[in-house]
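Missing here: one protein chain of the complex. Every other protein chain is in place.
Chain naming follows the written order as A and B, and within any one chain the residues start at number 1.
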Amino acid sequence: MALTQLSLAEQLVLTLAALILFTSFLLLAQNRIVSLIHTFAWQGVLLFVTTCLMAANSGRHHLFISAGLTLALKVFFIPWQLRRLVIKLDIRRDVEVVGGPSLVMIAGGVLVLFSYYVVLPIRELSFLASRNTIAISLAVILIGMLMIITRRKAVAQVIGFMSLENGLFFAAVVATYGMPMVVELGIAFDVLVAAILFGIFFFQLRSGIGSLDVDHLNRLHEVDR
Amino acid sequence: MNGWLLAIVQTGLLIAAAPFLAGWVKWVKCRLQSRQGPPPWQPYRDLHRLFGKEVVVAAVASPIFRSAPYLIFSVTALACSVVPLVAIGLPTTAIADVIVLVGFFALGRFFLALAGMDIGTSFGGMGASREMTIASLAEPAMLLGVFTLAMTVHSTNLASMISYLLENPFQLYPSFVFAAMGMVLVAVAETGRIPIDNPATHLELTMVHEAMILEYSGRHLALMEWAAMLKLMIYSVLLVNLFCPWGLVVDYTPPALLQGLLVVTVKVLLLGTILAFAETALAKMRLFRVPQYLALAFILCLLGILSHVILEVN
Partner (left out) sequence: MPLNFALLAVLAAIASGLLPLACAKSNRAIKLLAFPLLGLAGLCGIIGGGLALLSGTSHRLILPVGLPWLHTHLLLDPLSGFFMVLVGLVTLVTAVYGPAYVREYERGPQPLLPLTVFTGLFIVGMDLVLLAADAFTFMIGWELMSVSAYLLVTYQHQHERNRSAAFIYLLMSHIGALLILLGYGVLAGFADSFDFARMAAAQLPLGWGSAAFLLALVGFGLKAGLVPLHVWLPEAHPAAPSHVSALMSGVMLKVAVYGFIRFTFDLLGNPHWSWGLIVLFIGSISAILGVLYALMQHDLKRLLAYHSVENIGIIYIGLGLSLIFAGTGHPALAALGLIAALYHCLNHALFKSLLFFGAGVILQQSREHDLEKMGGLIRRMPVTAGCFLVGCISISALPPFNGFVSEWLTFQAALQSSVLSNNILGALIPVAAAVLALTGALAAACFVKVFGVCFLGLPRSERAAAACETTLGPRLGQIFLALLCLLFGVLPTWTVAQLENIARLFFSSGMPEATAHGWLWLTPVSSEVASYGAPLVLLGIALAWLLTWLWLHPRRRRFPVRIGPAWDCGFGPLNARMQYTATAFTMPIRRIFRPVWPITEEHQAPSAENPGGRYRLRVGDWAWLKIYQPIGRLLLGSARRLAMIQGGNIRAYLAYSFFTLLFLLLVVSL
């Protein structure tokens, strides 16, 4: 179905999908922790708007609850928590070292094309107008994983993980009008617990090895070299 | 014949209006910063003053130094004739498509940089080096943005691009959103505005464009300055008419043309105001932050292509 046959709201969903992908790229490129957290919050905002739009458009009002959860958790609570942690641990000024930023960006671009290629057969199964966004959400997931791999600092890795979860949630919303309510609540709860656990983990990490750089964990390996 | 006449008038209008836009941006900016500010027509006075001054040329200057202002101004003026300002489908727009337009700017810049290096002062060399570096990163991003649009409208001719958008009902193309964002970033870099270059500075650490024209005076300087204003004007008109083409005239009747002129004036002045806001809010970047800024523009345009492929084609 070509773009021109869609309604304006559906086109808006597609645009928002592309913007979410863009925020993923921004997360990948961002090298200051505070801006990273802000970008993550903006991704949450976009997700919230998309969910609301889908809810209003399809008339499935339980999606509004998901949207509200997204807003509360991913736009306000988690970024706020992370920001608080960052201030408390005094790593605001830490400039993240990203290994070869341009290379990582190219890898991100390749991942987008790759997810498009992988999704081509799956796409045929869905009849929703927004099925084209499945590739985008897969790309968001993969870029989140790429971010976890390429970042050194634990905080950035947590954000990568959260944005990965954003990708999953986005796929659920746009491809199938969301998961059953129970599952969604469960996931939201999971994310919440994860955020708190990560917070505790940071402090432990800091007191244990004196840094949030996960490369220092290499010292913990079992085998003597 | 009517078309050719209209094209010449339109080009003249664009050339004549360019200093006003530059003045307008400056005036709005001053107002935003709670200063009185020179009136928007101040650039006309400046140009007039410069045209009526003696020209001092360094003894070591070569013919390139003397002919560069004329060449740069002519090329930019020719670029003006290609841009649809009020009406589309004029015969001059077929002379060059967007890629050639980018080529015109590159030609002007080539001679600007050479003129900067001609005297052999370190300022000129510095400006030329920076300008060429920035341009070599901005140009691919610009063309990628153009390609993104061209993939939807199947054309690189400005007139056909705009008329495709006018003829079809409004569609929200995700790729256009990205292309627009990317091209705005590029346009800021190419016209030498904050945060890339500061047109009002004479501090050697920060200046780019001013460093190259430091040796110019009198009418040569006036032509150089005017060409820079023209460039700002062309980019503004291009952005508003590509991404917001409503109001352009297809039939050449006087009332319609007048209305089109009014609409485009409002659009361009609005864009100028936004530019002034941005310039007030932002600080000038370090030179070596510029690659990241332009990489962002490039990524935006690249995402434009990707979203076109993934979301819009089936």
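Just a few scattered comments:
Simple rule for what comes next: a residue touches a chain if its C-beta (ideal position, glycine included) is under 8 Å from a C-beta of that chain, and two chains touch if they have at least 3 such contacts.
Here the structure is a predicted model, which is why all the values come from computation and not from measurement.
Across the entire complex, contacts from the unshown chain go to A, B. In the complete assembly, the contact with the undisplayed chain comes from B:A150, out of B:A150, B:A276 or B:L300.
The hidden chain makes contact, of the residues B:L6, B:L21 or B:L71, with B:L71.
Here one chain is not drawn; of B:G3, B:G37 or B:P140, the residue touching it is B:P140. Where chain A meets the missing chain, the touching residues are 100, 113, 116-117.
Contacts to the hidden chain, counted on chain B, fall at residues 51-60, 62-64, 66, 70-71, 73-75, 77-78, 81, 94-97, 99-100, 103-104, 106-107, 109-110, 113-114, 116-122, 124-126, 128-130, 132-133, 135-144, 147-148, 150-151, 154-157, 160, 214-215, 218-219, 223, 287-288, 291, 298, 301-302, 305-306, 309-310, 313.
One rule holds in what follows: only the chains that are shown with their structure count from here on.
The centroid of the Cα atoms in chain A and the matching centroid in chain B are 37 Å apart. Every residue of chain A that touches chain B in the complex is listed here, in rising order: 1-4, 8, 11-12, 14-15, 17-19, 21-22, 25, 29, 102, 105, 109, 112-113, 116, 132-133, 135-136. Considering their complex, residues 168, 170-175, 177-178, 292, 295-296, 299-300, 302-303, 306-307, 309-314 of chain B touch chain A.
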